[in-house]
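And then chain A:
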Amino acid sequence: MKPTKTLLTAAALATAAGAVSAEEMTIVSWGGAYSKSQLKAYHEPYSEKSGITILNDDSSAEAVAKLRAMNEAGNITWDVVDVVAADAIRLCDEGLAMEIDPDTMLAPAPDGTSAADDFGDLLVSDCFIPQIVYSTTFGYRTDLVGDTPPSDVCAVFDLETYPGKRSLEKRAINNMEWALICDGVAKDDVYDVLATPEGQDQALAKLGTIKDNVVWWSAGADTPQLLADGEIIMGSTYNGRLFSVIEEQKQPVAMLWDAQIFDLDGWIIPAGLSEERQQRALDYIMFATDTQRLADQAKYISYGPARASSAPLVGQHADLGIDMAPHMPTDPENAKNTFLYNYEFWADYRDDIEAKFQAWLAQ
Partner candidate 1 sequence: MTDASQNAGPMLAADGTPLKQSLARSLRRQKLRALMLVAPLLLFVMFSFIVPIASMLFRSVENSMVSDTLPLTVEALQSWDSQSGELPDEAVYDAFVRDMVVAIDNKEHTRLGSRLNYEETGMSSLFRKSGRKLKKLDPETDGPFKEQLIEIHEGWGKPNTWAVIKTHSPAVTNGYFLNAVDMRRTPEGAQSQPEDKQILIKLFGRTLFMSLVITGACILLAYPVSYLLATLPMRVSNLLMILVLLPFWTSLLVRTSAWKVMLQQQGVINETLVWLGLVADDARLVIINNQIGTITAMTHILLPFMILPMYSVMQTIPPTYTRAAKSMGATNWTTFWRIYFPQSIPGIGAGSILVFILSIGYYITPEIVGGTKGVFISNRIAYHISSSLNWGLAAALGTILLGVVMLLYWVYDKIVGIDNVKLG
Partner candidate 2 sequence: MTQQGVLLTDTHIEDAFVEFQRVQKSYDGENLVVKDLNLAMPKGEFLTMLGPSGSGKTTCLMMLAGFETATHGEILLDGKPINNIPPHKRGIGMVFQNYALFPHMTVAENLAFPLEVRKLDKSTREAKVKRALDMVQMGAFGNRRPAQLSGGQQQRIALARALVFEPELVLMDEPLGALDKQLREHMQFEITRLAHELGITTVYVTHDQTEALTMSDRVAVFDDGRIQQLAPPDQLYEEPENSFVAQFIGENNTMEGVVKSIDGDTCLVQLDDGSEIDAVPINVHNPGDRTKVSIRPERVEFNKDRLHADAHTLKATVKEFIYMGDVFRFRMSVAGNDEFIVKTRNAPDAVRLQPGQEIDIGWLAKDCRALDA
């Protein structure tokens, strides 16, 4: 009797373990069109190749808080998490994300360039594997701006030429930079000025000139909706959202690429995973961030691949059949005047400036 019983138990354990660990992993992302592009470009081919079932969790917006809570509870249920670079830096600082060695853990480019060189400056944190370059920029209603459509970001602050409501994100980041640029501060000096209380006041004062005409948004879908409803004449949002309003929904909206602010989105692997799960997560990352896969994602959404080697491989939109290269924020035509988000600066100043900004908003 006894050996049989042991055998059965062992078999049961093996099946149980197999069911949970060998076949499933949970990947956290933003949901919507973005998750869909990842499903098509990464998850489906990876599942086919490895046999692992990928569970999606659309929790990226709360990822930092949730990861911290999971970490404190000692029960991490996520395997790979998609976050913006600033969150990745925070997670890394908090010890909630594992450090990545690009040379051993990421695939080199097809021409042999190392991953570290291929990603280059975009590796902004030790824990962060960049995936896309997106930009926060402005869209405007072509039918509401008169005969001279705006070509310059400072149109946002020009109530005389472009009267009407505009939407801005309900936070300091990006808005403060645009305000200073349009208040005559040179692009290279923006963060130096913003580091001083006077510079912060200057930025707020500039924003104050349009405060009564601003609708403040907190969800990425807000500005496209406001534009479509005609509630605003122009507003900031992510370039991918504007692409879908313009190209998919065919709304009378156009894009203002001027002074677009580049930002990064990518993967982290939570710290404290079991050896086996960590290995699986790394295997996925190795596959999903190689040159071809990153280029593939651009077929489904208009965000630029984070690898230099992927750019030439960007093709046509999978459904619309239009060339995607001109819609990438990194396309030379679009990137004539760009602004680079300073992660280091905001990691230090976010708490302080954000508090001031919110107090200013509430006045």
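Keep in mind how these were chosen: all candidates are chains of the complex that A comes from, given by their letters.
Just so it is clear, a contact is a pair of C-beta atoms (placed from the backbone, for glycine too) under 8 Å apart; a residue touches a chain by one contact, two chains touch by 3 or more; residues count from 1.
Note that the structure is predicted; figures quoted are calculated from it, not measured.
S.K.: For chain A in this complex, which listed candidate touches it: 1 or 2?
M.R.: Candidate touching chain A in this assembly: 1.
S.K.: Using the touch definition up top, name the residues of chain A that touch candidate 1 in the complex.
M.R.: 61-62, 64-65, 68, 90, 92-95, 165, 170, 201, 215-216, 218, 229-231, 344, 347-352, 354-356, 358-362
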